[in-house]
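Excluded from the complex is one protein chain; the other protein chains are retained at their positions.
The block that comes next holds subunit A.
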Amino acid sequence: MRRRRAQGPRRPPWTGPLGLFHAGSSWLHRVGPGPKVAGLGVLGIAVVALTGVVTTLALALVTVATAVSARLPLRSTTRAVLPVLLTAATVGAYQVWQRGPAVGLEVGLDLVTLVLAATVVTATTRADELLDALVRGLGPLRRVGLRPEVLAMAIGLMLRAVPGLLQTATEVREAARARGLERDPRATLAPAAVRAVARARSTGEALAARGVGD
């Protein structure tokens, strides 16, 4: 712990419970997670099912307009979409060369449209709201034996375990470095995995001791 602090305030890869969400007050922020995910599903089907340059361009324009209306910070949105823009440009150029401009445009634009739309949904919806919606949506599965509250519990336990396991991974890596074995994955991964199982065991006992899950 002390070592990490000495290196200065470096942002951990684990960025907190809100994830890739960006706070805001646009209409997209106010719509519930259910309709947004449903809309994304419809767009996904439309992008795959409808072919042709005109529809491809129309869907891309609608998506861009929606993204602009969400008023998200430009930098983080660009950072999320940039890798797929590069992929789309590369593959689009390849397809223009191999199969003509119509196919190239469609393949490239479809890719960007879907990823941009999904990025907007993720950025305007809090992860915990989305997970709550998932738990509610799985309610009917109660009849086949999957209880939604068990799923909610599992999500909570998982989120709680991530920072602890990250710290374990860091400790194990430092222990391996002290022995000169940091390049040997067995010296870093095996102890981390064994300690994860030990952690799961003690979590299970703690839950059982509190009468959870009976």
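Quick notes
One rule holds for everything that comes next: a contact is a pair of C-beta atoms (placed from the backbone, for glycine too) under 8 Å apart; a residue touches a chain by one contact, two chains touch by 3 or more; residues count from 1.
Definition applied: contacts and distances are computed from a predicted model.
From the set "Diguanylate cyclase/phosphodiesterase", "Carboxypeptidase regulatory-like domain-containing protein", "Biotin transporter" or "ATP-dependent Clp protease adapter protein ClpS", the protein name that UniProt assigns to the chain left out of the figure is "Biotin transporter". Although one chain is hidden here, its contacts on subunit A can still be listed: residues 13-15, 17, 19-21, 37, 40, 44, 80, 84, 87, 91, 95, 99, 103, 106-107, 110-111, 113-115, 117-119, 121-123, 125-127, 130-131, 134, 150-151, 153-155, 157-159, 161-162, 165-166, 169, 172, 175, 179, 181, 184-187, 189-205, 207-208, 212-214.
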